[in-house]
Structures are given as C-alpha cells and as structure tokens.
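Here the complex is missing one protein chain, while the rest keep their positions.
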Amino acid sequence: MTLINQLTAQDEFIGFYLIRELTVKQTNGNPPKDYFDITLSDSSGQLNAKFWDVSKTDKETFFPMGLVKVQGLAHTYRDRLQVKIMKMRLANEEDGVSLTDFIRAAPVRPVDLVHAIRQAAAGIADPQLRSIVEFCIRKVEDKLMHYPAAKSHHHNYYAGLAYHMTRMLEIGDFLCRQRPFLNPDLLKAGIILHDIAKTEEMTAELGIVFDYSVTGKLIGHISMASNWITEAAIRLDIAPESPKVVALQHLVLSHHNLGEWGSPVQPQTAEAVALHHIDAMDAKLQMVEDALDTTPDAEEWTPFIRGLENKAIYRQKL
Amino acid sequence: MTLINQLTAQDEFIGFYLIRELTVKQTNGNPPKDYFDITLSDSSGQLNAKFWDVSKTDKETFFPMGLVKVQGLAHTYRDRLQVKIMKMRLANEEDGVSLTDFIRAAPVRPVDLVHAIRQAAAGIADPQLRSIVEFCIRKVEDKLMHYPAAKSHHHNYYAGLAYHMTRMLEIGDFLCRQRPFLNPDLLKAGIILHDIAKTEEMTAELGIVFDYSVTGKLIGHISMASNWITEAAIRLDIAPESPKVVALQHLVLSHHNLGEWGSPVQPQTAEAVALHHIDAMDAKLQMVEDALDTTPDAEEWTPFIRGLENKAIYRQKL
Amino acid sequence: MTLINQLTAQDEFIGFYLIRELTVKQTNGNPPKDYFDITLSDSSGQLNAKFWDVSKTDKETFFPMGLVKVQGLAHTYRDRLQVKIMKMRLANEEDGVSLTDFIRAAPVRPVDLVHAIRQAAAGIADPQLRSIVEFCIRKVEDKLMHYPAAKSHHHNYYAGLAYHMTRMLEIGDFLCRQRPFLNPDLLKAGIILHDIAKTEEMTAELGIVFDYSVTGKLIGHISMASNWITEAAIRLDIAPESPKVVALQHLVLSHHNLGEWGSPVQPQTAEAVALHHIDAMDAKLQMVEDALDTTPDAEEWTPFIRGLENKAIYRQKL
Amino acid sequence: MTLINQLTAQDEFIGFYLIRELTVKQTNGNPPKDYFDITLSDSSGQLNAKFWDVSKTDKETFFPMGLVKVQGLAHTYRDRLQVKIMKMRLANEEDGVSLTDFIRAAPVRPVDLVHAIRQAAAGIADPQLRSIVEFCIRKVEDKLMHYPAAKSHHHNYYAGLAYHMTRMLEIGDFLCRQRPFLNPDLLKAGIILHDIAKTEEMTAELGIVFDYSVTGKLIGHISMASNWITEAAIRLDIAPESPKVVALQHLVLSHHNLGEWGSPVQPQTAEAVALHHIDAMDAKLQMVEDALDTTPDAEEWTPFIRGLENKAIYRQKL
Amino acid sequence: MTLINQLTAQDEFIGFYLIRELTVKQTNGNPPKDYFDITLSDSSGQLNAKFWDVSKTDKETFFPMGLVKVQGLAHTYRDRLQVKIMKMRLANEEDGVSLTDFIRAAPVRPVDLVHAIRQAAAGIADPQLRSIVEFCIRKVEDKLMHYPAAKSHHHNYYAGLAYHMTRMLEIGDFLCRQRPFLNPDLLKAGIILHDIAKTEEMTAELGIVFDYSVTGKLIGHISMASNWITEAAIRLDIAPESPKVVALQHLVLSHHNLGEWGSPVQPQTAEAVALHHIDAMDAKLQMVEDALDTTPDAEEWTPFIRGLENKAIYRQKL
Partner (left out) sequence: MTLINQLTAQDEFIGFYLIRELTVKQTNGNPPKDYFDITLSDSSGQLNAKFWDVSKTDKETFFPMGLVKVQGLAHTYRDRLQVKIMKMRLANEEDGVSLTDFIRAAPVRPVDLVHAIRQAAAGIADPQLRSIVEFCIRKVEDKLMHYPAAKSHHHNYYAGLAYHMTRMLEIGDFLCRQRPFLNPDLLKAGIILHDIAKTEEMTAELGIVFDYSVTGKLIGHISMASNWITEAAIRLDIAPESPKVVALQHLVLSHHNLGEWGSPVQPQTAEAVALHHIDAMDAKLQMVEDALDTTPDAEEWTPFIRGLENKAIYRQKL
C-alpha cells in the first residue's frame, strides 16, 4: 500500500485512505454532471482527488472522515499532483484498518501525555495554585487527549496540544534546575494553563481543526483562560483578586509577549519571561522537526514555514 | 488672588494653593541645607516652587495634598517659570478655602455624572445584561465619584472617568437613534464597562493618579473588567460562557481596536466597532478642548499633545 | 423573480438582471468556441455566469450595463455559486423594468441627499467660507447625484458619496451641540469638501467605480480638493493665502489623519480632529451595516471586511 | 581671534562673535540677580555663554543677532564647553566686522546660485511649464537669496535652499544626458519647485530658521507649492486641470516618496522617480560633507546625524 | 515574424521563438491526454502557450531553452492572452536564427561592459585596493559576461549585472567630480564589489535566474562578498583586519542601507552613503525605463512594479 507522500505522477495504486474533505460539484458541461472533489489523506500527508460521474448512491455513501479503499491514478494537474479515483468503496471490518492509523499524531501516546501533565499538576506544591490548575484540567481533560495545538501553525495533529505542554514541562524542569531563582510551581502552572483554552477556542476532531468557535473568535484563548482562572478561584473559594490568581492570569495573558501577537500585557515576572521563551522555543523547533519529517528525503529544502519568518529549512547533511 | 496660569516672571503675589508634591532636598553647599522642592497647583494649572532654608518645624508641618497660603515671587529659571516662596503657612478654617476648589475637575458635578451612569444602566432592557453592569458599578461606585480616566492621556482630573462615560453615553444615544441596527443595551453596557476597571488599575486621589497598582500592571484594566464580568455572572447565577457574557467581554476586550494598543481581540460586532469609535472620538475631542482651555489665551498654539500624534492644536480664530 | 442573494445551488430560475461585466472568451477545446463570461447583478448582489456557444448576433446584442431577461441554472463551481445561462434576451419597454431597480443604492433618494448638502452649505454663516463651498459643489453637482464614495471600501453604491456626506453632517450637528467650542461653519465646510474631489478622482457610472482617472492617480482627491479651494478663492476674489482658505485646506488635507493613510499634514485644529473622527465613525459603521445587510440572514458571520482590520462581523442575536 | 570650534577648556580669549540667542534669567540666590544666557556663534560653530550680574544698561544694549566683542573664559560645565563672558561690548564700524562673516553659508555666492536657478528655468523649452516655474520663482525670489533648506536636517545655512536646488540641477543635467528617456523640462521644473514653498513654510533670517509659519504647519510646503502651481496656472490663463499642471503637481507632491514622509501620492512618472532620488542623494551627501567639515579634524567620528539613520560618519583616512 | 509583445487576440502567426519553460501535463478528460504547457519568449516578452495531444516523439524532441518554429493562434483565456500552438518544429541551421536573438539583454555588448569594469578597476590608484578588486573580478569574470542583476527585481536580463555596475560607475565618476571630498578609489571599488557575489548567489543562464544556490540562501551575496574580500586579502598577503580591508567590507555590507533590507551595518563613511544612493538611483530608474520599454506603446500605464512601492508608471506625453 503506497503512502501518499510517496506517490509520483503516473502511479496506479490501490490502498486505504481517509476522506478528509468531500464536496459534490458539477462539471462545466451541458448538462453538468456531479463529481466528488475529495481530499484524501493518510498519516504521511494528503492529496486532492477527483471521482467523476458519481451516482445518487455514491452521494449517500461517502462522507468526510470516512475510511475508503481506493483504486487510483496519480497525475499532474496545474503543477500539482492529483489523484483520479477509478474505484472506491467504504472500508469494512474485515479490512482491519482503523481510523487512527490514518491521521498524523504526536509521537507519544495521548494517555501518556495527559498522565505527564496531571503528574506535573500534582507536583505543584502550593495547594491553591495546584487546585486552580487541576480545576482547569478537569474542565477539558477529554479534549486534552486529542486536541492539536493549532490549525496549522504548530503541533497541528492528534494530541499536539498535550505534546506541546509535555515538552514545555521538560524544558521548564531543566530551566528551574539551571536557574533556582525561578518558581517551579508558577512555571508549571503557566505551562499547563497558557494554551489550555484552545480546546474551546477551536473545534477539532482527530487532531484536525475545523473552525474557531464564536467564543474563540470574540474572546480568544488567552482571555478565556484568564476567565477560567477567575471562575476556578470563585468555585474554589479563593479571592479572585488575590496575588496568586493575579500571578496565574499574568502568566497566561502575557505569554505571547507583544500586543501585536495577542497579549494585552507584556511579561513582568521572571516566570512570565521564562514561559514566553519556553513556548517559543518548543513551537519553533517542533515546526522545524515536523517540516523536515514530512518533506520527502530527496528534497534539500522544506516548504516555506509561515511561523519561521516564512523561510524554508535546509536539510543539512555534513 | 492670582491663578497659577496667570503668573508671569517678576510677579510678587499672595494666595492659596495646593501642595501637590513636596520633597525635602539638600543644597549643594557645604554644609548642605535643607529646602523644599514643591509642586504648587490650583484649578488652573501647576508650577514648581522652592522654599529655602526650611526648619525642623517646617518639615513636620507641610505635606503633599495640603492647602497653604503662600507669599511668593515668580521668576524664570532655565526657560521655565518657577516660584520662590517667601512665606508659607497652612490654610485654616477661617480662610474659608476648600480643597476641591484647587483641583481640576470635570465641568459637571460628580453626583450628577454618577446619577446619569446609573440611569443609563437602569435603562438597559435585558435583565441579565443590566444586572451584570450594575454589579460592576456597585463594585466601584465610590471611586466613580472622583476617579480620573487616565494619568495624563485624557480626562485626567477629578471625576474625569465618569465624565468620559457620560459624554460617551450621549454619543451612543445619538448613534442608536441614527442607526437603528445597533443594539442600545449592548452599547450602553459596553460604554459603562469599557474603562470601569481603571478604578482598580490606578491609585488616585482628588483626580490625580499617583501610580498603577500591581494588579493594574500585571493584568491591565481591559482584562480586569473581563474577569469582573465573569465574576458578576457567577455571583448572579448566569452561565459564564453564555452568549450575553461573551458579548460583554468582547466589547470590553476589543475596545482599544488593535493588539498594539492593548486589545487581545479586534472588534467583531457592530456594537464593538461603534464602542471603539465613540471612545476615540470622545477622548480625542476632550484632549483638544482641555488643551485649548488650559493654554493661555494669548498663545496661538497649545503644547504638543501626545495622544494626538504629538501635534499641537492651533487656536483658530476666523 | 428570484433575487440574486437568494439563489442556491440547483435552482432553476427566470428573471431580469443587469449585465455588470461581459467578456467574450474561448473554450479550451479544439477548435475553441466563444462564450460569454458575465457578471449578473441586481440590487441584492452579484454572481458570475456563463453563456455558452454564443453566436455572432449575441456578440452584437449584449453589452455591459444592459438589462436582460435570463433563464438560468444555479450550480456550484469551485466552491462558489455560479449561473449557467440557458436563455437570455434584452429587456424591452413592455417588461417595465428600469435600470435603477437593479443597482445598489443609498437608502435615501439622491435628490434629497443633495438637497440636504446644499441646505447645509447654505447654512454656513461666514460668506467667504460659504461661497467657496458652494463653488466646489457647483463644480460637481451632477456627479454628487450618483457617485459612490469608493470603489469597494465603503459606501460603494449609487449616491454613496452624498449619503456619506449627509450622515456625517448629522453627526457633525450633534457634536457641535454637545461641544460648543467647535466651529459649526468649519465643520460643515470640512464635511462637504473632504471627499468632494472623489468625483474627479474616479470614473463611475450607476454607483460603480470603473477606474481611477489619470489626475486621480497622480494627484489624489485630497490634493485635488485643496487645489479646488485655491481655484475657488481666486475666482471669488479671496486671497488664496488668507486664513479662511488655509483653514479649509487644512481640514481637507488632514482628514486621513496619518501620512501613511494619505494625509500630508496631521489634524491641528479642533475641527480637523473632529472631522477625522466623524469620517472614520461613519465609514466604519456603514461598512458594518452594509456587510450585515448583504450577508444572507442564515449566516452568523459576514465575509472579512478589509476596512475593519480584515475582520468578519458577527451577527449578534441575544 | 579664536574660532569657536577651536576653543578648549581654560582658554582665555578675545574676539568678535554673533549673539545668536539671548535670554535674561535670574540666579537662584536670595535676592536673585539677573544674568544673560547667551548663544555665541561664528561661521565655525556655536557655544553657550553666561554673562553674570547684568545691569539695566546691559539689558537695553544687547539683543539677539547683534555682533559683539567679547573677552571670555572657556570652561567645562556638565561635560560641555561653556563660556564665561568677562567683558562684552557691541561691535562698531571701526571694528570692520560684518554680520555675514559670522554665519554659516553655502560655499557659492547667493547671487550666483539664484542666477543658475533662473538660467535653468529659462532653459525649459515648453513655454507653459517655463512660465509656471518663473511665476513661482518671482513669488519668492528675494527669499531664495538667503533661505536655508531646513531648520537642521540639511543645508541649514545661508542660501542653503538655493545651493540645494543648484546642485540638484547639476545631477539632473547629468542624468538626462545618461538616460535620454527622461524629460529635461519636467525634471528641471520639478527640481526648482519641489522645495520652493519652504520660503513661506518657515521664517528664517541669515540662514537660521526661527519657526514654522501657521500656514507652514497647517498645510506644509508640499501642498503649498501644489497650490501655487494652481494659482500660477489660473493667473497665466492655463487650465488648472491640464496635463502639464497635473504633471508639475505630481512631481512636487510625490517627491518625499512615501506617505509617512509627507507625500500624499507616490512617484508615478519617470521624472518623479528621478526627482526623489536626486533630492535624497544631494541631501544625504551634503549632510555627510557638512558634518565632516564642522567636526574638528582631530575627531575620527562626526556626531550622530539624524537624517542618516542617526549614525555618525567615520572620517576615513587610508 | 510577429514579436510576442505585438500579438493580439485572434492573430494567427508563424515565427521562431524560445521555449523558456516546458511541462508535460494531462488533461482532465477520461482517459487524460498529455499536452505541453509552454512559456514561449523572444526578446520582446513572453506568453503562455498550449500544445495539445503531444506524441511520444514530441516528448523526446522539445525541451526548455530550445529554439522552435511555431504556427499558432493567439486568443484570450481568463483575461490573459494565450497561444494555441498548431504546429511546432525545432529550429535548424538553415533557419539562421540564434539563441541570443531571443533573450532580453542589456543594450550594450557584454564584452564592452566587462571591459569598462576592468578599466575602472585598473584605474584604482591604491595598489592594495586595486589588487583586491581585481582578485574578486577574476573569480567570476566569465559570469560577469552574462549574469543578470536579479531574478526579477531589476536588470533581470543578459549581462544585466555588468550593465548595472557600468552605469553606476558613470554616476560615481560624475559625483566624484561634483564633490571632491569623496574618495574615487573607494567608490569605484565599492561599486564593483557590492553585488559581485550575486554570480554565486544565484544560478542563471542566458540572463535568466533559475534558482538561488544553497550558499546564496544561507549566506547571501552581501556576506559572501565580505568573505571574498577576506580571502583576497589573505591570498594577497594583506592583513585581513587592516583598515583598507575593513573599508571595503563596510562598503559591501552597508550598501542595502537598512537591516530590514539585508545590511548588517548601516553606511558610516561618505563613500558608503554615496554607494547606497548610486545603487538605488540606478536600480530604480532602470526599472522605470525597462517597464516603459516592455509595455506596449498604446498603454498609458506600465504594470505595477514591486520595487517602486508597487506603483505603475504613467507614460507622460506632454
């Protein structure tokens, strides 16, 4: 079975794929005929595909996020590889394929990632900070098991958000050992809370962001998390203006560093400065690693990466 | 009694003034002698003054925010007018002067301003929006009676914040009549809440901002107000994620329009767009009016005004 | 007769529409055949349409800005709704349709708008200011009856420019009452003159801007209006350097507020500051209102609006 | 007689100097005494000076822009060289000194500069362009003999504006020979008109700008020159909207290249692009030359130059 | 034979052209058929062309950069002119056409340009500066004969780089005569070296840039030239930290003027300031001249030019 990122023009192939997007369209002929404009994907990438002359049954059978067995032909159309689907049927139980094999995912099991995050939260010594963090985790624990960290910017895959948190916790641990003037409780709490409201800011399934929620657009994950901290404090009988609550809110609100990047205040505590740099370092290096991983080995350069000043990365081989 | 903005070099004068700031300093002589470096003010402006050779009693008598009777001499020092204080004593009851006569204040009585704001709040038809707005007003009602709207940017005087709100409510009323597609409830609520947390962001007395609070620096009045709305909702048993709560938070969070001006999200509802423009129009026109008012009539140009692209305003007389 | 903004995929329909644009193209076949690529419009919006296999007669019959009766089929092509025209003929007198029914227009009759503008001009107390304003109005009065205020930015429809002026005059009236330090003569004059040269900067018909004139590109409406004021002064025997002329030119030149927005000087009089904010408020709120009006009711969000920091507006329903 | 840029700390000296600025101030003593705070200058530079214990007669004798004979002592005060004036009297006829010896001036005689400009204007082949240019020159010919090109930015000395024009005409001549596609008439006209209204934008004497005029602040020299071209056209019976008039206005309006540098339109003709680059090249190279000339030979680096990205220039000696 | 920039829709034509790009593609039919997507060019411009139903032999015959004789039909497709190729064969010896007739080139023979550059280098009086410059010229002399100065920005044609250098040398000569304080040796050296490493930064043939080299992307021509100067110094036994080496490196490193334009340091010597302005003036005026030359005479406006603030240039005819 050929992986999508290994298809080349003129390949005929048979294999299982995920229908990531599917739209019924009409040809420009007279009379126009219906066809499917499809995005096929597997764990290695995705491709545009056409399925011509679809029947009424086809239209009742195939939907986005369905697994299918495809016989197809890869060819070049307007400089890009495209698939012409010759035959297609839904995958069934006997095929022994499972949806999660067809999506990109963090390289660590979600259950292990969420466990690491809960462990870190449990390790916060201050009971008030700990209880606020745990309140927020409980609010979205299910989503933490699978949410990506962004639509496309970075960690945009299954459990990408939890993976981002976990790696940041590792860097945070190292930094607290290297620089004892940092408060480990605050840094852990900041790492866990900084992006936690992305779970409500975006709607995602299988690691794929489909849209932003109304609340996500109108408030944004930064202010949403700040509001959650207020809510946690009130529900847990902690004064919402007390220094610990303010400290947590400051961490969350300032972590994008600059107003034009969405932070209404700039980092003004040691831990807030550290949080911003840990976040940037993990996000940027993961972008680099993921870009190199998903670029064919034969290519010297990755595609341009928006989050890296729109530069391509060179695959250095010395 | 000469008003401060009417003193000119070589004037000898006697009058009552407010000591706005007072520091004990030493001359550079050998031995150094103590003197007072003072900011004298009245309702028309302020001036630097020196009181030489102060005694131990003087140091126990005079403090910032005290009213004093001064005999002085105005002279020019390094291109600026300065006062040499010849004699000074504390004002007493017989003098019949009152502190509030010596500070700049909004041109409407605070009690009337706060009444107008409460009336506007009471006029919000939707009971949930109304109750959240009234919860926030109750939180800071005392401070609304006297807080300025800013340290120096605009409406920086006694009850300046309430005056800003009241004038904005007038513009809002006009706009809702001119453009019925705007929701008057939301616009009123947004106007009342947009700057309300400035009362906790800054520490002020008599219309003078002395500093920003720790919470003010770490969170900022925009996010503080958003958190207050969450708190109000929870205390009033309204779901903190419900559309009305989000709508109010959106108004507050977006009212500075751009990230680099401190808003984590940009206006995305009709009322949020309106709120931003009402706020800008009132603030800028008040800066112009106040600058013209406090510039001596003989001057064609006001000083440079930071909030107006650092331009001076020309006193047009056609 | 179905309005364009109510068509959905698979609708077959008959109705009258305006041909807003028409190009003869060839298919990619061998031999290539001619077809029409058409933009159909009515007062509710516009759509791309194709008319296949056009004859020599067709090419001599149909032209842009012609009214036609169309029998068509709406279908989706590349994610957008498109019309396939089955039959088409020119509208004739018996059809009883009139061009002006098919274009977007200001919600007030042009004759009333221009009347209001002339009334405002007549209400300028100062005879020199009034005569300069009236000179400029006379220069372009015909165009004021129908010109839009912009190609697409805001008020981009029949009589949009006059509607913009009229609404701004209403806001100006309110502000002069609220803040008596503003000079109503100057504010009225500034509102009427600020965009008046757009009538020569752009070429427009039926509220649609087709292009910018050479003078419009090389000089721009801001400097053109400044030159008109000089011309008016000379023709009316007013010294072109006199304070009133300079005051009017300052209003026009500064109304975009910043150099990067096209103003060579920044507002430095009270009325210039007011003019900029009135202009911004009216333009932005009209963008919001028009976007909400032309977005199907079922849509929660308008398209992205370039003039509003490229944000979409949420249709708030509380 | 010691030139000002050759004084060093502890020098006692006698010489003639110009009083560029003079203010009467009071010492901080009790009673305060009057003294003069003076800026002394000659053709080589300027220095701050104090004249203590001035008499009533002194105050009636000495004024800004007067020539004086001074006996003084140079010393260091707060890291800067300062002069203590021991004796001072007005220069008289017998002294044989003349004001123009004491100011910085262009290295070419004003009469020759203005002659060169008039020659260039006379050399414009097109009679309409020529007559407009000559109309504008006539308007300000007296001021061209002595005006500087700016307050401090570049060519800030006697006849600096005419020197700037003349040098630009030389570069323009060269470019038209190197690149025949450029229109020499337009380029000459653009060079002569581009900054001509600086003569009314600023008030200057002896090559020193004292202030900006009200019209200069409210309109700016760019729009003033555009208005003058309109005026010239009308007075000379040329249609103010004719292509030649528009071409000249485009040159003037666009010569600062970008909106944030004050140009309401950007260069869109070959000559306008050339004009901008000739202007920039001459202004920047003159800044460099003047900075090197007025920096003591012993110094490797000039002071920081605002117009050169605030960089200092290194005096290269290879 | 019709030049490409003179073809209009519906023209049938026969002529010789260069295949600048060629890709084999498939039609969207069932089964898909192969066709050529071709960029045809001659010295006057280029056009997209399609050659349908290509055979196996065709695919073995036609390649990019081949000269062909074409019988074709020009038609409009999606608003742009396109060519449908009816017949096509390779050019042969009898046809008497030569590749260099079909590419855009500088208006001066390469051999003359390189001669002028070598003359200028030979005219550098200082032996060390001269030998470093000549070392760098020798390194890339072959490429100087044909390299363009950029992919598309300016001088993007055969020998464009040498033409750019030569014209800059002319301006530099003029400036050194006009302003004797400039050092002609340094200015000549700076002009010759400033872009010389573009020959290794980009890969180009026949004046067409195909790509950037890995070293070009990772280091850039500015730092490459700086490194070459270090190399030249060491190979020529000149101390790499000596003032002359530093002076040359400063010229090269600073010539883009600002950090955001790629210069790690800003101009800080007279010659560096001059070099930047000579470079900008030549590049911008050449963009204007080339745009006017390659825009059909009937067009009033050139296309938008990225290097000129994305403005179009108006073809002024007075």
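Each chain carries a letter (A, B, C, D and E) given by its place in the written order, and its residues are counted from 1.
We take it that a contact is a pair of C-beta atoms (placed from the backbone, for glycine too) under 8 Å apart; a residue touches a chain by one contact, two chains touch by 3 or more.
Predicted model only: the values in this text are computed from it and were never measured.
A.B. asks: Could you list, sorted by label, every displayed chain in contact with the chain left out?
C.D. replies: A, B, D, E
A.B. asks: Taking the entire complex into account, which one of E:Ile14, E:Leu99, E:Ala122 or E:Ile234 touches the absent chain?
C.D. replies: Of these options, the touching residue for the absent chain is E:Ile234.
A.B. asks: Please pick, from A:Thr57, A:Ser152 or A:Gln178, the residue that touches the omitted chain in the full complex.
C.D. replies: Touches the omitted chain: A:Gln178.
A.B. asks: Of the residues in chain B, which ones touch the absent chain?
C.D. replies: These residues of chain B touch the chain that is not shown: 23-26, 28, 30, 32, 214, 217-218.
A.B. asks: For chain A, which positions touch the chain that isn't shown here?
C.D. replies: Its contact residues with the unshown chain are 126, 129, 167, 170-171, 174-175, 178-179, 181-183, 185-186, 243-244, 247, 257-258, 266-271, 273-274, 277-278, 280-281, 284-285, 288-289, 292, 308-309, 311-314, 316, 318.
A.B. asks: For chain D, enumerate the residues touching the unshown chain of the complex.
C.D. replies: Touching the chain left out of view, chain D contributes residues 50, 52, 75-79, 84, 300, 314.
In the analysis below, only the chains that are shown with their structure count from here on.
A.B. asks: Among all the other chains, which ones are in touch with both chain A and chain D?
C.D. replies: In this structure, the chains that contact chain D and also chain A are B, C, E.
A.B. asks: Looking at chain D with chain E, do both copies bring the same residues to the contact (over half shared) or different ones?
C.D. replies: Interface between chain D and chain E is built from largely the same residues.
A.B. asks: State, to the nearest whole Å, the distance from the C-alpha centre of chain B to the C-alpha centre of chain E.
C.D. replies: 61
A.B. asks: If you look at chain A, which of its residues touch at least two other chains?
C.D. replies: 214, 217-218
A.B. asks: Are the chains arranged, by touching, as a line, ring, star, complete graph, or other?
C.D. replies: Basically it's none of the tidy shapes, so other.
A.B. asks: Which pairs of chains touch each other in this structure?
C.D. replies: Here the touching chain pairs work out to A-B, A-C, A-E, B-C, B-D, C-D, C-E, D-E.
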